[in-house]
Structure formats: structure tokens, C-alpha cells
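For this view, one protein chain was removed and the others were kept in their places.
As written, the chains take the letters A, B and C, and residue 1 is the first residue of each chain.
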Amino acid sequence: MDHASPLERILRGVALTVVVVFFMFPLVWILLMSFQTNETILRSPPSLVFQPTLDNYRALLGGRLVGAGSTLQVSYVQNLMNSVILSVSSVSLALLLGVPAAYAFARFRFRGSEDIAFTLLSFRFAPPLLVLLPLALYFQQIGLANTYIGLIWVYQLIVLPLILWIVRGYFEDISPDVEYAYRLAGHSWFAAFRKIALPLAGPGIAAAGLLAFIFAWNNFVFALVLASADKQPVTVGALAFITASGIQFGQIAAAIVLSNAPTLLLALYAQRHLVEGLSLGAVKG
Amino acid sequence: MSRREQDLVDAWLRGRLDRRGLIKGLGALGVSAAGANALVGMATTRAMAADFDWRAHAGTSLRLLLNQHPYTDAMIANLGAFRELTGMDVTFDVFPEDVYFDRVTAALASGSREYDVFMTGAYMTWTYGPAGWITDLNEWINDPAKTAPAYAWDDVLPGLRASTAWNGVPGGELGSPDAKQWCIPWGYELNNVSYNRGMFDRAGVAVPTNMDEMVEAAAKLNRDIDGAYGVGVRGSRSWATIHPGFLSAYANFGQRDLNVSADGKLSAAMNTPESKAFHAQWVRMIQESGPRDWSNYTWYQVGQDLGAGASAMIFDADILGYFMNGEGNAMAGQLGYAPFAANPAASAPTPNVWIWSLAMSNFSQRKDAAWWFLQWASGAEHGLFGATEMDFVNPVRQSVWADEGFRSRLENSYPGYVNQHDVSAPGAQIYFTAQPLFFDLTTEWAATLQRMVANEVPVDEGLDQLAASVDRQLRDADLG
Amino acid sequence: MAGIDLDNVTKRFKGTAALDGVSLTVPEGETLALFGPSGSGKTVLLRVIAGVVQPDAGRVRLGGRDVTEEPPEDRGVGMAFQNFALFPHMSAFDNIAAPLTARRDAPSVLKAGVERVAKLLKIDHVLGQAPRQLSNGQKQRTALARAMAGQPKVLLLDDPLRNVDAKLRFEMRLELPRLLAREGVTAIYVTQDYREAMALGKRIAVLFEGRIAQIATPDEIYHAPATLAIAKLFGDPAINVLDVTPERDAHGPFARLSDRRAPLDPGLAHAVGRACVLGVRPEAIRFVDAEAPGAVPVTVEAETPLNEKTVTLAVTRRGRELLISRPAGAPGPATGPAHVAVDSVHALLFDRETGARIAPEPPGGAIRGAAA
Partner (left out) sequence: MAVIADTPPRPRRFRVGARALPYLLSLPALLVCIGILIPFGTAIWYSLQRYRLSQPWARRMNWGQNYVDFLSDPAFWNTLQVSMVYAATAVVVQLVLGLSIALLLQRRTRLNNVISIMLLLPLMTAPVLASLMWTLMTNANFGVLSWAAGQIGFEDMRWASSPRTALFTVLLVDIWVYTPFMVILLLAGLRSLPSQPFEAAALDGAPRLFVFWRITLPMLTPYILTASLFRLLDAIQQFDIIYGMTQGGPGNTLMVFQVEAYLNFFQQTNVGRSAALMMILWAITYALSAVFIKQWLRLRERARGEV
């Protein structure tokens, strides 16, 4: 490949350019849109020349959208907060539950271990609505409807298997002798877990946690079915007010940017962990 | 309160002054608008409290489930008066319309006690009522101990009262003597024409008075007006596509959705020759001069286009045209309104109505208190406040429509609106057959329309398939 | 009181016995070399003693205390792993300090403790470094230091020299006995290298397929291996094995070697007629003149000088290969025909079927070990 002909190099360059344009253009375009007024957005043909404005963001963060027929009180900031609360707590809980379980599956071959692990993994692939619809009824009855706790629990369905399987792979890569050495030095099992296994699997736990956070943040269907207005995250919130305001396209764009920003920044910041987590999660385990 | 202020307010209470005049008068006395509203509220409270124990449930807290809507805005703006009047507290969840009814279903299907009162349309009560989720309100309306003398249930337009009452028998007539009052009408919509006066003038097109003219006018407007299409109607895959202009016109041709046989069996009625002719005309109109994204169009898009000058007219809810004429729209102040009878042979329009109503959850633990709220929210006082101070159109009470301030305000800013209403109101009612499969059938109807517009299926064939499918579903549900 | 006492320890993995009724006693302060081919169960045995593997049956006693059910951290055992098992995220210092932190020693005590063993093992200059910065030799010493830092009563060394280079291995082989003696610990030293076993162990336990085949001093094992298999494992070059069936004539029992009668120990009358294997150490074969008594004609094929000795490969007329060793510098024949004499009287004789040693006969007539 080092002796690529000039033609080949040009073709590769063109191909890569097309790839980058296809995957980056929508993000850039929406970002630009979010700084425009409806007037410039509605121009045809679309133009890149416009006077940037922060009004859309101001309206969103201030919580008032003026649209056709009604002034929409949006609690977009509340939606963002809900996303943060739901994602952070469900990932924290999943780490708390999933890391010890992952350790158990990695270290011990106990009766039924593979079956339990398979069951947990198969939750990842079950159609969410299968359980969500009956769950919506149950939640109302047991008072979990429209509570953070109920949602965080349901979020475990996506984040827990993910964490379990990625972290398990990392634990399996640590030689058990290293932990035995620590225990033989006189430390308890728990100390060995905390001081040896956890730090050594740290990068894996970080990768799994990041990935789980992104999945939780991006989730739509759980909150669509189970959350009320005051608990719903940005994914549902953004969809909800596109039609309700229906009009202020700049604000919709700004809402998309705001709700996308955390995951995109996270992806840029921790891309190596994420790539590894993705590959491990899907391929290696 | 000074003596002169007191006089003004009393004059208003005795009905000699409209609210606008009252507040103007108070303004002349140096009372600010906000202060004036407070004064009026207090005065009303005193007056209303005089002959009914409004404070019977003081201290109770109610929870409402509300749709994002101007009616909701008006109600929320006036909630302070309710709190003051009754000493009750009210909290609420507001959802955008796209997910609102899913929320209601989720809450009620599970028997949630969270909400006491919620917004609904009449069609939904055909599901909620038989399911046992909502309460028959006759029990309260007819109980003098629980209903204020001034409530005047008869003041509510009779057609609306009838349309929100159903005996629960599939195919049963609405408003029959044995009907249960499943909800209280709150605000309603008539489906007529709202049009862009400037565009009509420029294209030299007259306001259409029947379907043929509409198809023609829309096509001409579509050609002649740059950057706008001819006519906006809804097209999303939903019951909401069927019930506005479409069904109003359909009913005007004397067509029905279902036949009800003597023994109460239901069967599809939409594959008659007349129906096929009408469908063909409707489909052609959309293909020729409808919005390009028609199949995604809900009332938001229909209204948005009219307000932004992207469409020349709409055949949809009159209040949508009303809102698009308000501030913040490119076409504000340039819209006109006209009644519309699709059938050239028809004597009057037959708009299918959409009635935003208030219903009481059967799972409420505070039904009496909830009724106190319903009375207030659907009462004349709040109706007048909403209609004159906020955008609470169309009000459901005859007394509000009789209010001169309200009429003149409409007449001045919304030319033709009052006429449109008055001409079509007598024929306004729900033209659907009340039955529990309403959403199954209308959704499939909308999907069939989409396929016809996309030329995936010829109109005749599509309707025959639809009718067959409807019949099968009715049979499956033991209705056919 | 015994330092380590194993009683009938058995451990199975998926049905196959890794340890099959192993009983073993190591007196306090003694270093026992545990020797065996790979897969014989050495590491499992060590892990059972350490407590990281639970035996299916049998008891483990350390210093007289039954620790079979105690977790590893309560056993007071130091262990050096074959792969070092250093904590990669800790400095060498912290690695070595691990046993001391477990006791919550004061920082000064901890520091003194680490420095003591570090100095002993000559790694005091690399204490601040992370394991990945250390050379293999340094890693090995760090692992050893960590095992010893807590001054355990029992030290388990799992082939600690396997992954280090030859020079270092040689050095450590000299150093370790001194170190172990100085610490006064009871130690088990696992190795696959018989010379290491002989250099380090006061006694050697030979493990075969999960059973102890023999426990004896290095000298005993070399000169009186309990089985043919043990005989083959000890000695470089390996022992010569010749299939024989002892016969008897007027002079007593003898074995037929290339038509010559090689006399056997007169006490071996009972072996006459049995299918046997004669084991002859390469140094027990001499080159002789053709006329010497019992001289066997061979053909010398090749010769390799091996440090202090020279090893010759010769082939008998029947095609049997013999390895013959003689002190370096001693004269030997050129390639081609030659004659050798076998010291058959002192040779080892094993039963061909069981591999058990027949001669020399163990004192009292019973065969030691668990070969039967």
C-alpha cells in the first residue's frame, strides 16, 4: 500500500472526504441552524451567510417559547437536569451492582454462572416494549410511575448488562495470582478486590461506565412510556416540543444541540476508552 | 375598594358592563390592569360565594392532567381566582398533544389515583367510559346540593352537551335520554375555511363555497402564488387526519362512517359510490395542491404553513385560523374565515366538531372536590375570562357568545369569524358513530388515505379494502 | 513440631485428580524441594498449602495448626509465584510492603522491614520503580522480597527461577539456601530442574501424576531412585536404560549384555527370570580394552564435551544406544569400534512392568515411597 499510485491516492482522498462530509454535515448544519432566526432558516436556497444569534438558546434556557397559538412553557432545563439525574444515577447504580457481579463471573466458575450471565446478557436484546407496556401498568399500581427510582430501575435493563459484560472481560484479563499474592500478604478478600482488582480493571470500568452513560442519555423509549412531564429526559423533551412549538426551528436545533452536547463532548474527551469499550462490549466481552 | 370602584364592579356583576369596559373604567380611576383584575376576581369571588358553599373542600389538593393548549394557558392564568374562591390547591402536568393521550391511557389503564381531572375529547370517552375510567357527571350536575345555582348547565350549547354524552352502546345515538355525561365541554372547534386574503386577491380567486370550487381554487392558488401551495389539510397516520375538514365534508355529502343496523350491529359505510367520488376528489386535491409533506401533517403543520404564508388556505379547525392570525405570525392580521359546505346541494355546512372537554377520573379519591373544580373551570365566569382576556375560543356557553365585547373583538380582528361560526354552528355535531374501535378504524382510514394519495392503491379498491378490514375488525370485536 | 504437614490431600479438576492422596511432612526450618514434570500437580499442591485452592479431601496443617478451612490471608504463608504476580500499579516498595501494610505496621517499621529484605535481595536501589520498569531479575527478587517481607513461618516458592536468565538462575541457586537458612523458614521450593532441586532441597519430594513418588535426600534420589521414571529425571546426561531379564549361572545372577554376561548383585536371586530394566548411569560405564572382563563391543558415534565431563554416544551391536561420560581431559577412543565395561553390580535394576526399583534393595526390603 506504500506504493499507491497517484490515482489511487486521489480516489482514497475523495472517498474519505465523502465519508467525513456525510457523517459530519448534519451535526454542523444543525449547529449552524441553532444560531439562526426562523427568518434566515426559512430562506431558500439555504445560505451560510447569517447574523448569528443566541436567542434560541436564551429562549430555551429561559423556558419560554413563543409559538403559534400559544406561549409554550418549556422546562428544557428541567429536561436536561432529568437526563443528568437519570443517566448518572442509573450508571452509578449499575456500576455498584454490575462490577461485583462481573467480578464473580470472571473469577468463579460456580454452578449456573454461565446461565445467569447469559440471562443477564439476553436482557440486552429483549425488545424493550415487551416489558415496558405491562410495566407501565404495574408502575402506576406500585407507585413507581413517574419517579426517578422507577426509571433508574428500568434503565438498569440497558446499562447493567453492558457494564457486566465489558467489565467481566477486563477482570478475566487480570491474573488471579496477583490477587492471591495480595491475600497471601495477609489482606482480606475484599481488600484484594478493592486494592488490586478494581484499580487494575479501572480503564475497563471507565469505558463501560462511559458507554453506559451514553446509552442511558440517548435512551428514548423507556422515558417515553414511563416518564411524566417533570421527569422526562431531553430525548423525549426535544421530541415533544418540536411539534408543540412547531414553529421555532432555530429553537428545535438549539434543543438538539443542547441535548447532544454532553455525549458528543464525552465522546471527544474519552474517545479511546469508548472505542475500546465498544469493541470489547461487542466483540470481546 | 373606593366607592366608585365598588359601583363599577357591581355594575359589571349585574351585567350592565362587560369586563373590558369594567377594566377600562377602573383604569380611568387609576387602578392598574393587574390591580383591576384582582379587584374583579375578588368581587366575583364575593358574588359567587354568596349563594353556594365554594369553600366546602378548602384545603383539598387536586391534580390535573392537561394538554398543551391555549385553553390550558387561559385556565392556568386564572387559577389564582379558583384557589381564592375555594381554598383548594391545584397542581398539574402538562403534555404536548403528541404524547398527551398516550399519557392519559397509561395513567388510567393502570388505575392510577394520581389525577383527579383531565382534558379529553369526546371520541376518547368512547374508550374511557366503557373501560370504567371516567365518571358519569350527571350525578353531580343534577344534584342541587353540589352544583351552584349560577352554574347554568343549560347555558352550554346543546349540541356540545349532546356530543359529550353517550349511553355506552356501540352505535348508540349521542345525547340520547339514557346517555351518560362522560365529560363537560370546555372549548370546541368547527371545521371551516381559513384563508389568506392577500393571496386570494392576488390570484383573483373567490372564497370557495363547495368542494368543486375548493379543488379549483386550490389548484389556481397553487399555480399563481409563488412559494405557497393551495390548501392545507392534515395527513398524518392518525385519527386526527379524518376528523377535521375531511369528515366535515364527507358528512356534508350525507355519508356515514358506519351503518348501524336495527339490531345494533355495525358495518362499514365508507365504500358507497358517493363516498368513493368524494374520496377521489379529496385525494386529487391533495395531490394537486396540498402540502408536499402532507402525510406528516398534523394540525401544527397545517397551521404553521398558513401563518407563515406557505399555504393559501386551510380546511381545518376555525380556531387554528384564529391563532394564525395573531401576533408572531408572518401573516398576522391577513387571514379571513368562511363557512364551508362541501356538497353543492347541501343547505348548510355540517362541521364535525372537536370538543376539548374536562373529565373526572373514576379513580379519583376526591370526586366532590374535583366536581367543584369542574364547575368553576366550565362555568360562565371562567369562560368569559378566557374568551375576552385570553385566547379561549371557541367558548362553549351561549352567554359568552352573546357577550357583545367578545363578539365585537372577534369581528374587528378576525373578519368573518363570527359569521363563520354562526352559519355553521347549527349543523355542528359529531358525525362519527360512537363505538369503542374508533381509533382502530380512523387510523386505518388515515393510512388508506395516505396510500391513495401516494397512488399506491386506486381509490375504489382502497375503500373496498378498508371496508372489508373494518367489517372484519368489528366482527372480531363482536360489534359487527 | 512439623512446619508443614499434609495429610492425604486430594484435589480433582473435572474428574481428573490433580492431587491424589498426597501426604507430606516438612520439619520446621527445612527447605523441601518439590520436583516433578510439568502437570504433575506441584503448583496445585503449593496452592492448596497457600489456601488459594481448596482441597476436596485431606487436611493441611501449618506449625501444627489445622488451616484447611482458613482463608489464605490467615495462614501466615509467603509465596513467590512463577510469573512473579507483582502488583503492576504499585511501586516495588509498595509491592514488598504489602505483607506489612496488612499488619498495619507503623510507617517507620514498614520502611525498615522493606529495606531489610530489599538489601538482602540487593534490590534496595530500585524500590521506587514500577514493576514494568524492572528487569526480569529485579522482578523476581521483588517477588521473593514480597514473599519474605512479612517473615512468614512458611515460604512457598513456585519455580521462582524459571523465568530468569541462566546467569541469574545460577547466582540465585547459590544465594537462596543461605537466605532461607538465615530467615529460618520452613520452605517448599517447586522446580522442574533436578539440579535446582538437588542444590536447594535438604530433601526432595518427587511428584508424579498427583502422587508423591519419593521423598528423600538428593543423594538418595540420585543413587536409589524409587522408580525408573525418577531415575530418568535425575541426571544429565540421562541414565542409560537397557531391557534385561536376569539369569543365573554358577557365579550367581547376571544380565545378558551383547552376548556378554554382566554380573549382578548376588542378592538379586529373586529377580531372575523377571522382565527388568537395567539402569546404568553414564559415569558407570568405562571404556576398556577388548580383552577386559565383561567388555562389550560398541561403535562410538559421537562425542560432546560438557563442561567438567565429556559425553560419548556409543551403539552396541544390537543397536542399543549408550551414553558414556568421563571426566573432561580423560582420554577416550576415537570414532569407530571400541569396548566398554558396565559396572553392572552397582547398576539400578527396575521392574519393567511397574517401574519399581529392584536393586539396590532398599533396607528392610520394602520399597519406600508410594510407587506401588
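Just so it is clear, a contact is a pair of C-beta atoms (placed from the backbone, for glycine too) under 8 Å apart; a residue touches a chain by one contact, two chains touch by 3 or more.
Source: prediction; values computed, not measured.
Summary of contacts with the chain left out: across A:56, A:79 or A:260, the touching residue is A:260. Taking the whole complex into account, chain B touches the unshown chain at residues 101-102, 105-106, 109, 126-127, 130-132, 235-239, 291-296, 305, 310, 436-437, 439-440, 443, 447-448, 450-451, 454, 456, 476-478. In the full complex, chain A contacts the hidden chain through residues 1, 12, 15-16, 19-20, 22-24, 26-27, 29-30, 33, 41-46, 97-98, 100-101, 103-105, 107-108, 110, 113, 116, 118-123, 125-135, 137-138, 153, 156-157, 160-161, 164, 169, 172-173, 189, 214, 217-221, 224, 234-235, 238-239, 242, 249, 252-253, 256, 259-260, 263-264, 266-268, 271, 274-275, 278-279, 282-285.
One rule holds for everything that comes next: only the chains that are shown with their structure count from here on.
Common neighbours of chain B and chain C under the contact definition above: A. The chain closest to the protein's centre is A, with centres computed as averages of CA atoms.
Farthest chain from chain B, judged by C-alpha centroids: C.
Distance from the chain B centre to the chain C centre is 96 Å, each centre being the mean of its Cα atoms.
The centroid of the Cα atoms in chain A and the matching centroid in chain C are 58 Å apart. For chain A, no residue reaches two or more other chains under the stated contact definition. Residue ranges of chain B in contact with chain A, taken from their complex: 68-70, 73, 93-99, 102-103, 106-107, 109-112, 114, 298, 300-301, 303-304, 307-308, 320, 323-324, 326, 328-329, 391.
Listing the residues of chain A that touch chain C in their complex gives 175-178, 180-189, 191, 196, 199-200. Residues of chain A touching chain B in their complex: 42, 66-73, 136-141, 145-146, 224-225, 228-230, 236, 239-241, 243-244, 246-247.
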